[in-house]
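Omission of a single protein chain aside, the complex is shown with its protein chains in their original locations.
For clarity, chains are labelled A, B and C in written order, and residue numbers in each chain start from 1.
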Amino acid sequence: MRDLRATRQDFPILQRTVRGRPLVYLDSAATSQKPLAVIEAIEGYYRTSNANIHRGIHTLGDEATEAYENARAKVARFIGAPSPRGVVFVRNTTEGINLVAYAWGRRNVRADDEIILTEMEHHSNLIPWQMLANEVGARLRFVPLAPDGTFAPEALERLLSARTRLVALPHMSNVLGTINPVRAVADLAHAAGALVVVDGAQSVPHLPVDVREMGCDFLAFSGHKMCAPTGIGVLWGREDLLEAMEPFMAGGGMIREVHWDYATWDEIPHRFEAGTPNIAGAVGLGAAVDYLEGIGMAAIRQHEVEITAYALEALRHLGDVTLYGPRDAQRRGGVVSFNVAGVHPHDLGTVLDEHGVAIRAGHHCCQPLMRKLGVPATARASFYLYNVPEEIEALVAAVQHARELFSGVRAR
Amino acid sequence: MRDLRATRQDFPILQRTVRGRPLVYLDSAATSQKPLAVIEAIEGYYRTSNANIHRGIHTLGDEATEAYENARAKVARFIGAPSPRGVVFVRNTTEGINLVAYAWGRRNVRADDEIILTEMEHHSNLIPWQMLANEVGARLRFVPLAPDGTFAPEALERLLSARTRLVALPHMSNVLGTINPVRAVADLAHAAGALVVVDGAQSVPHLPVDVREMGCDFLAFSGHKMCAPTGIGVLWGREDLLEAMEPFMAGGGMIREVHWDYATWDEIPHRFEAGTPNIAGAVGLGAAVDYLEGIGMAAIRQHEVEITAYALEALRHLGDVTLYGPRDAQRRGGVVSFNVAGVHPHDLGTVLDEHGVAIRAGHHCCQPLMRKLGVPATARASFYLYNVPEEIEALVAAVQHARELFSGVRAR
Amino acid sequence: MASALDDLYRELILDHYRRPRHRGRIEPYDAQAQGYNPLCGDDLTLWVRLEDGRVAAVGTESNGCSISQASASMMSERIVGMTLPEVEQLIGAFKGMMLQGAEPDPDLVGDLEALQGVKRYPVRIKCALLAWNTLIEAIERTRGESGGRPATSE
Partner (left out) sequence: MASALDDLYRELILDHYRRPRHRGRIEPYDAQAQGYNPLCGDDLTLWVRLEDGRVAAVGTESNGCSISQASASMMSERIVGMTLPEVEQLIGAFKGMMLQGAEPDPDLVGDLEALQGVKRYPVRIKCALLAWNTLIEAIERTRGESGGRPATSE
C-alpha cells in the first residue's frame, strides 16, 4: 500500500482520543479533516489581510481581493477549467446545484420536458430538480442501477429523447462508491441536446478531475470534503452558459448599473456571487488545493483504491456482512457501505464510537436509494489520504465486538 | 470618551503596518476585524471537533452539532429572539434577503402588489425586490429622504395602501449612518397588513438590537461585520411565517421524507439550511457574540456615538468638506460619508492609504442613493469598538494632505 | 469501554429488542399516531385502546435501532392498565429522567430505569424518546386535540 502515513502529522485532530481510544476517523465522505496548512491559511488571513474585496481602495482590500482571486485561479487549474471565469464560489455542492436549478433551470426547462437522474442521487442532486420539475410541469426519469450499484451508458441511452433537457448525476456515489462513466454520459446527453450537471462532491476530493476530459457543462463540489473549510464550495460552469444566465441571488458586488427599478449585471463569475463572499473560506480552499496537489491526486486515488480493497476484503471475511456497490475497488471510491445481520446501523455506530471509530450510520441523504436497496439505513466507512491499514483493523475488530454483543455472546 | 482602547490588544491585525505606517482601519462598515477569541474558536473547532452535523452517530459529530446549535442559541439570545427556531444560518445579509424574496416573496407577492423600500437601500435590499417585482408584475415604491438623509414615519404612511405587501428597510444606512425608526415603521406597516423586513447589516454589529422591540417580521445580518468570520450570516424570521414557508434551496439536511418525485420538509430552522452549513463559521459567530456581549453592546454604541461626533466635528472644521447624513451623532451610526472639494474619492482613498488609513471610496453598493445625492461616489470612514481618537486625527491629517496635493500646494 | 456499552445495552434492553412486546396493530383502537426521526430514519406507529378510562391495549409497528425498539416495547408493557393521568405522569418522569437528568422515582419508572445508559450517548436519546413522543400524540388524539402531524423526537 502506498504510504501516505506521514500525512497524518499534518492533521492535528488525528492526535485526539475519543472515549479514551485514539480517534479512527472513517467519515471523510461526510466531511474531511483539515491539515495545519489550511487552518493556518485561515488564521493568517484574519491576522494580516482581512478586508472586504473588490471594492477597496486600500492595501488590505487589495491583499484580500488578490488572495480571493488567487484561490479561484488555483481551483480552476485543479479541475482543468479553461479559465477562472467559470469558477463560481458558493457555500457547498448543494448551493451549486440549486444555483443551476434556479438560474438555468427556471428559464430553460418547460412543461413536459424531462430531467434524467440516476437511482443513486444524493438528496442535494434530487430535490432541487424535483422542485423545478413540480414548478414547471417537467418530469424526472431515473437511470436504473444494476444489482452491483452501477449502470451502463446504454441504460441512460434508453431514457434519452428529444424531451430531455438535462442529465444530472454524481461522479461518484456517496453510498455505493460507484464511479460513473461521466464522459460517456456527457457524449450521449449532448448528442440528444441535453446538458450535463455533475455532482462532484465525492469525486473532486478523491480523484484527478478534469472538466474538459469529463465533457460536462456544470460541476459542483464542496470544499469541506477536500481538506478545506466549511462554508465554501464551487460551481464550475461552461462560460458561454454562465454568460447567458441571469443571476440567482442579487445584491452587492454582482452589478454593473443599478437604477430604482432595474439593474444590469457584472461579468461572470461575479454575477453569481452576491454579497460579501466567504473570503477566508476561499483562501482556505486555495490552501487545500495546494496541499492536495503537493501530495498528488493520483497518489491519493491509488492509496484509496488499496485501502478500500483491504477494507472490502476484511469486512467480507467477517461473515454476516452485506456490502453494497461494485466489488472491484478500481471501479469505486473510498466509501464502503455495509450492514451486519442483526445489528442496526445506529447500534453499530454507537459500539464503534466506543472503540474510537467514527463511521456514519443512516440513509446518507439517499432515502430513495435505501428503499431500492431494501434497507432503512446502512453503516458507512469512508477513507481519505490519512487513513492507514491499522484503522481498518480497528474497524473490523469493533464490528466483531458489535456482532458478539448483539448475538448474546457478551465479550467481557 | 469611553475607553475601549484596551480592546485593540484583542485584534492581531491592528498591530500591522501599511506602507510603513501603522494601520488605521476605518472600514469596519465593509467588514470588521476579528478578535483573537474568534480566530481561536475557528482554529479550535478544526483542531478538535470538526465533523459533519446532525447526521452523526459518533462523538465528533455530536460535538460539532452541539457547537453549531449552541451558536444558534447564542445568536437568538443576542437579538432577543423568542427561540433559536427562528434563527436560520445563511452566508450573509444578502442571502438572507434573497431567501425571503424567493421563499416568501415568490408565493405571496402578486401582480399590482407593492413593495415599499427607502431611497437609502443597499443593493442587497433593493435588487432582490426588483427581481421579484419584475417577475410577478409588482411595483416598488420608495420612501423619500429629507435633505439630512432621514425620513419621518409619515413619509412611509403616505405610500402605504391595501396593495402594500412588504416594507423592507435598513435599520441603519451604510452611507448616511441614519438610524431608522423601525418600530414606528413596523407598526404602520402591520396596520396596513404588510410585513417588515429589516436589513440589519449595519445595526446588529453596532447597537443593542431586539427583534421583539423592533416588531419586525424578518431581520437579516452578516457575521463578518460583527467580529465573526466571513461566510456566515443570519436570517431571523417570525416562527409562524417560517413554518408556513416552502424551502428556498433544497438538498441534504432539510428533509423529512424523500421519494422519487417529491419530498417533505424538516422543521424550521433546518428546512432552510440545505447542505452542509458553514459549521466553523457559526462557531466563530457564537464566539463573536460572546466577545461583543463581554464588552456590552450599549458600551460599544456609546463609544461609537462619541467617536462619530468627534469625526464629524473634525471633518467639518477642515472646510471644503461635504458631509452626508444627520448632523447629530445620536441619530446615526459610526459611519461618516464625505467628499472633499476638488478631490475625487478614489484619489482620496489612495492618499489616505499611503498614510496607513483605510477608508472606502465608491458608491458603497448604493448607486441610486449616489444619484440622489448628486455625486458619483463618496469617501466613507466607519468605526468600531477598537477605533481611538488618534485615528480620527490621522484621518484628518491625511485628508488635509490630499487637499493640498490636489490644490497645487504640494506639501513636501 | 465494555462497561459503558454494557450499561447501554443491558440484558433487559437486548431482550426487549430481540422479543419486542405488543407488536402489531390492534383492533379496535381509540387512537393511532405515527412518529418519525428524519435523521435516523426510525419510524413507529402506535395504536391505543381505552376502556373505562384506562389503557386496555397497545400495539406498535416500527423500524429502528435497539434503543428505539426496546423503549417502545418497555413503554407498551408499562402503560397497559394505567389511567391517562397516570400515563402522563409516567411520560413526565421518563422524559425528565432522559432530558433533564432528574433522579427517577423508582416506583414510577420501574425497569425503564434501564434506559438511563442512553444518556451517555446524547445522539441516541431521541431514539429512546421516539415511542414516548408518539404516545403523547396518541393521547392528544384520544382527546381530539391534535393537528395530526407525525411526532418527532428531534
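We take it that contacts are C-beta pairs under 8 Å (C-beta built on N, C-alpha and C of every residue); 3 or more make two chains touch, one makes a residue touch a chain.
All values derive from a computational prediction rather than experimental measurement.
Asker: Which of the chains on display does the removed chain touch in the whole complex?
Answerer: A, B
Asker: Any idea which of B:Glu40, B:Glu239 or B:Glu354 touches the chain not displayed?
Answerer: Considering the complete complex, B:Glu354 is the one touching the chain left out.
Asker: Of the residues listed, B:Pro181, B:Pro376 or B:Pro389, which one is in contact with the missing chain?
Answerer: Counting the whole complex, the residue in contact with the absent chain is B:Pro376.
Asker: Out of A:Glu114, A:Asp266 or A:Asp347, which is the one that touches the chain we can't see?
Answerer: Selected residue, touching the omitted chain: A:Asp266.
Asker: Which listed residue (A:Lys34, A:Arg55 or A:Arg91) would be found touching the missing chain in the intact complex?
Answerer: Residue touching the absent chain, from the options given: A:Arg55.
Asker: Which parts of subunit B face the unshown chain closely enough to count as touching?
Answerer: These residues touch the chain not displayed: 19-21, 344-347, 350-351, 353-355, 362-363, 367, 370, 376-377, 405-406, 408, 410-412.
Asker: Could you list which residues of subunit A touch the chain missing from the display?
Answerer: 54-57, 61-62, 65-66, 255-257, 266-267
The definition used in the following text is that only the chains that are shown with their structure count from here on.
Asker: So if I look at the partners of subunit A and the partners of subunit B, which chains show up in both lists?
Answerer: A chain counts here if it touches both subunit A and subunit B, which gives C.
Asker: Averaging the CA atoms per chain, pick out the one whose centre lands closest to the mean of every protein CA shown.
Answerer: A
Asker: Computing the C-alpha centre of each chain, which chain sits at the greatest distance from subunit C?
Answerer: B
Asker: Counting only Cα atoms for the centres, state how far subunit A is from subunit B in Å.
Answerer: Comparing mean C-alpha positions, subunit B is 31 Å from subunit A.
Asker: Among all residues of subunit A, which ones touch two or more of the remaining chains?
Answerer: As it turns out, subunit A has residues touching two or more other chains at 19, 345-346, 350, 353, 362, 367.
Asker: Mind pulling the subunit C residues that touch 2 or more other chains?
Answerer: 39, 124
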